[in-house]
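In what follows, a single structure is set out as structure tokens and then discussed.
Complex shown without one protein chain; remaining protein chains in place.
Chain IDs A and B follow the sequence of writing; residue 1 opens each chain.
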Amino acid sequence: MEAHGEDMPAKTPGHAPAAHEHVHEELGFLRKYVFSTDHKMIGIQYTVTGLMFLFFGFCLMMVMRWQLAYPGQPIPLIGALLGDSRAPGGVMLPEFYNQLGAMHGTIMVFLGVVPIGVGGFGNFVLPLQIGAADMAFPRINMASYQFFVLGGLVMLVSFFLPGGAAQSGWTSYSPLADINPGQTAWGFGMVLIITSSLLGALNFITTTIQLRAKGMSFWRFPFFVWAQFVTAFLLLLAFPPLEAAAVMQLMDRIAGTSFFLPAGLVVSGQLLPVSGGGNPLLWQHLFWFLAHPEVYVLVLPAMGIVAEVIANNTRKPLWGYAPMVYSILFLGFMSFIVWAHHMFMTGMGNAMATFFQTTTMIISIPSVVILSALFLSLWGGSIRFNTPMLFALAFLPMFGIGGLTGLPLGLASADIHLHDTYYVIAHFHYVVAPGTIFAFFAGIYYWYPKATGRRMNETLGKIHFWMSFIGMNGVFMPMFWLGLAGVSRRLYDGGASYAYAQHVLGLNTLSSWSAWFLCLGQIPFFINFFWSLRSGEAVDRNPWQATTLEWQAPSPPPHGNFDHPPVVYRGPYDYSPAGYAEDFAPQTQEA
Amino acid sequence: MEGLIPYITEPREDTGLTNGKIAIWLFLASEIMLFGAFFATYIVMRLGAVTWPRGWEAQNVPLGTLNTGVLITSSVTMVMAWASLERSDLKKFQMFAGVTVGLGFAFLCIKYVEYTSHFHEEMFPWTSTYLAVYFTMTGLHALHVISGMAVNGFFWLAGRSYWDAGERQLLINRVENAGLFWHFVDIVWIFLFPVLYLL
Partner (left out) sequence: MQNHPVSHPAEIDRQVRGYMVVFVALIALTAVTVGVSYLHLEVHNAVLVALAIAIFKASLVALFFMHLISERHVIFLILAFTVAFFLVLMFLPILTTLDHVHV
């Protein structure tokens, strides 16, 4: 490979030189775009589908925000369309509010963020960054995407079943979830989604270990690869217990078992005709055993993306690469032994509460190391303030706020006051909304040229950024005050019927208008995304002058990715190397 | 796709592994966690129960013991099937593979007898948490036996065409990986049997 990999600038994107001139007929439309086994196409499928689900989940929330800002008022525009079973006279029923809430969470976490972060970015970028031609198991990769779509469809269809969609929170606690409508579809949907993730996880791990290019040792991985590698282990080992729990909840609902139903349960004045003897807390343990590592599944790919964008746009190596790698490995391990900090209020005694509180405090350390290293990486850098960099920079304080506000929640005594309040909602949204989702935007703006051969428009990008930044903070910052005042989450009226909440109710209105403003802010992004496919500035292989391997391949890369299998001679962030004319040395450049 | 992905038949030098070998062990790791959740359920249910039968009160121990012997034997025949391929003896492979599938079938037959006898005595999953755990765990295990039989059955039937097409190492690797799954199914039963029948 030439030093800069720019021997054949592709001025017309989409006509990159073919990697292998195999005797290979052009694939038909279906094989190329629908039933593809190419990791890049699958990555794009995951990203586009994930973005659609993300937007749908956002829409659910925007409807909820009407009820929270103006409880009992008919919903404008769509109120009449919802029908009497959901919103008679256009006024949202509590049951429908609960459906919106449970499905917002389920869809955002399992059908939006993970598919984009892991299925989308992981699939597209990881094989390229390690110098591989594809994933180890391309057909399993395709199957994994198909299971995701199936699971997503089941979740969507559930809105139209009798009784509606799941309405017991995304956390689906028993005994309520054992008897509430919509939960059976949720359980089947989850089994399909979990299958998708398990197949994906074993593909990612095998690929990372086995298909690295010559010279690509583990310590030369871009941080993004480490992040995806650890994430895959979290998915592999933490999801099965939730799958088991979902099966048991389905058995409780369909086969009349009592895994999670205690004896003597009375529903609507009638004793439930089950054997009893079950334990609702067992559901919580099995659910949170997954759901805590799951939050790291949500954030680790984002940290990986931010690391890549920051290194590239400071034109210097990441500060503290080794501590970051050790931290992410330690974080992955610890994530399996903190889960019951979601259960401090369930009657645990002091010993176990102390155990989980301690592990939770310890797990904040690697997060702080990683975030600090990323901050410190800015020092002395020649910072380029392009759109990906703006989103990556914003990630740092936003995730910082989210992370720091998690600390009182992780302390059992403070959690007594804060558990199940809006403070919790604010905390976790900060990490995942202006946190992870901002990182995703950074990644989209950054890798769009690689996937399409064209840049996205910078002006639209900056408008998108500022509107999103203002919108996100407007939605979630007030919620800390709401929560500290004691307003519980999942209240159908946002606290309006409680005397102690009256003085903070105005904050609901502020959050709602910020949410609708945030929605407007996504319009420049939609326009940019589609307009740039045709009319964006055409680019060659390495428009960002980046060091990592994906920028050595054509834009977009053909099937098989590289002209010849790359050979790696240096680490991932050799920016501004001493004595070089260029301010970067790609990983394939010999010493 | 052909030729794009290396290390399918030959291992990668520095890891010493083929892709399929790593993948099957990763899959088994996830299965350990899956069954682990059910064993954890058993612990929580039993320790929280007012009454819980001793294994021999609720189950037919001789039948369970027989089934244990069946699965252990099938693990031997499975590994012998692989060893036969390593010795380039296709006929022996086919014999051992067929016996393995047959033993799996025998296991399921015995399970069928046990289940129907329980149903006859009005013992259903919804009758008690002990039975909920028993039926769910043995049911899930049985599903894994069926899956293993399907995979082993496929190689039993398709072995000759792999052999004749010169894809011998591929067949050996795949049968070894299928064997790893089958041994795992045996290991689950090695724990399930005492937990449900003998305690």
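Keep this in mind: a residue touches a chain if its C-beta (ideal position, glycine included) is under 8 Å from a C-beta of that chain, and two chains touch if they have at least 3 such contacts.
All values derive from a computational prediction rather than experimental measurement.
Asker: Where the complex has a chain not shown, which of A:F55, A:F188 or A:F336 is the residue touching it?
Answerer: Result: among the candidates, A:F336 touches the missing chain.
Asker: If I consider the whole complex, including the chain that's not displayed, which of A:L281, A:L331, A:M472 or A:A501 touches that chain?
Answerer: The single option touching the absent chain is A:L281.
Asker: So that we can see where the missing chain sits, which residues of chain A does it touch?
Answerer: With respect to the unshown chain, the touching residues of chain A are 209, 233, 237, 241, 279, 281-282, 285-286, 289, 333, 336-337, 340, 343, 346-352.
Asker: Going by the touch rule given at the top, which residues of chain B touch the chain that is not shown?
Answerer: 11, 13, 15-17, 21-22, 25-26, 29, 32-33, 36-37, 39-40, 43-44, 47-48, 54-56, 61, 65, 68-69, 72-73, 75-76, 78-80, 83, 86-87, 179-180, 183-184, 186-187, 190-191, 194-195, 197-199
Note that in this section only the chains that are shown with their structure count from here on.
Asker: What part of chain B is in contact with chain A in the complex they form?
Answerer: It is residues 1, 4-7, 12, 15, 17, 19, 22-23, 26-27, 29-31, 33-34, 36-38, 40-41, 44-45, 48-50, 125-129, 132, 136, 140 of chain B that touch chain A.
Asker: Provide the residue numbers of chain A that touch chain B in the complex, in ascending order.
Answerer: It is residues 20, 37, 133-134, 136-138, 198, 201-203, 205-206, 209-211, 236-241, 243-245, 247-248, 251, 255-259, 274-275, 277-279, 282, 285-286, 289, 560 of chain A that touch chain B.
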